[in-house]
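This report concerns only the one structure given below.
Note that one protein chain of the assembly has been removed; the remaining protein chains are unaltered in position.
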Amino acid sequence: MAFSVIFHIDEPSKWDLLLRNVRNLIKAADPKVSEIEVLANSEAVGFYASPNGDGELMKELALAGVRFVACSNALGGMEITRERLPRFVEVVPVGVIELIEKQNQGFAYIKP
Amino acid sequence: MAFSVIFHIDEPSKWDLLLRNVRNLIKAADPKVSEIEVLANSEAVGFYASPNGDGELMKELALAGVRFVACSNALGGMEITRERLPRFVEVVPVGVIELIEKQNQGFAYIKP
Partner (left out) sequence: MAFSVIFHIDEPSKWDLLLRNVRNLIKAADPKVSEIEVLANSEAVGFYASPNGDGELMKELALAGVRFVACSNALGGMEITRERLPRFVEVVPVGVIELIEKQNQGFAYIKP
């Protein structure tokens, strides 16, 4: 099955839940035709710069085609530079605009 | 008025708030033409197996046409079997897919 969905996370404590959601989806989704994105803003971007942010599960999901995205404003607010993020993480200027534009393109929105 | 909406819950503590939201909606919605669904995943599915999950308010809302749905993955994770759920609760294989498909069908998404 093919899905277009953007997961939104802004609380660091929700990463476990979110990644379980994504993993469950991946099992049923055809990665070649699906668009699965995780957009982190606010304090949730800190996870990307932590050891787990570059851990096995994250690499596995990124390889499967999941896009991990960080809000530049949020990174700035936490003084996290681009170099501290895993290579597979993309940065967008304003996280909420990414959330709006993807919904405009027909993506479903899920906030775990 | 007719509405198509899917409420998402994954935190057990949010059930009171969610059911108040649904009750307020029901008062204004025409149940014959509305589609109102509550999708529980993660630990929120535990409520369905609790005494309140089969209580008066839940029965009243189910009778009014509200669909209560549980994620099978989440039930498995909490070792809750189908028999422990009220009859009016439906089970879907992957909760996040239900959230995506309903939005694709034009349902609004609300996360209390």
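First chain written, first letter: the chains are A and B, and each begins at residue 1.
Heads up, the rule we're going with is that a residue touches a chain if its C-beta (ideal position, glycine included) is under 8 Å from a C-beta of that chain, and two chains touch if they have at least 3 such contacts.
Predicted, not measured: the structure shown is a model, and the values here were computed from it.
Across A:A2, A:A28, A:L57 or A:I100, the single residue that touches the chain missing here is A:I100.
Residue B:V5 is the one among B:V5, B:V38, B:V66 or B:I100 that touches the chain not shown. In the full complex, chain B contacts the hidden chain through residues 1, 3-5, 17, 20-21, 24-25, 27-28, 106, 108-112.
If you put the missing chain back, the residues of chain A touching it would be 8, 10, 41-42, 73, 93-97, 99-100, 103-104, 109, 111.
One rule holds for everything that comes next: only the chains that are shown with their structure count from here on.
Averaged C-alpha coordinates give centres for chain A and chain B that are 26 Å from one another.
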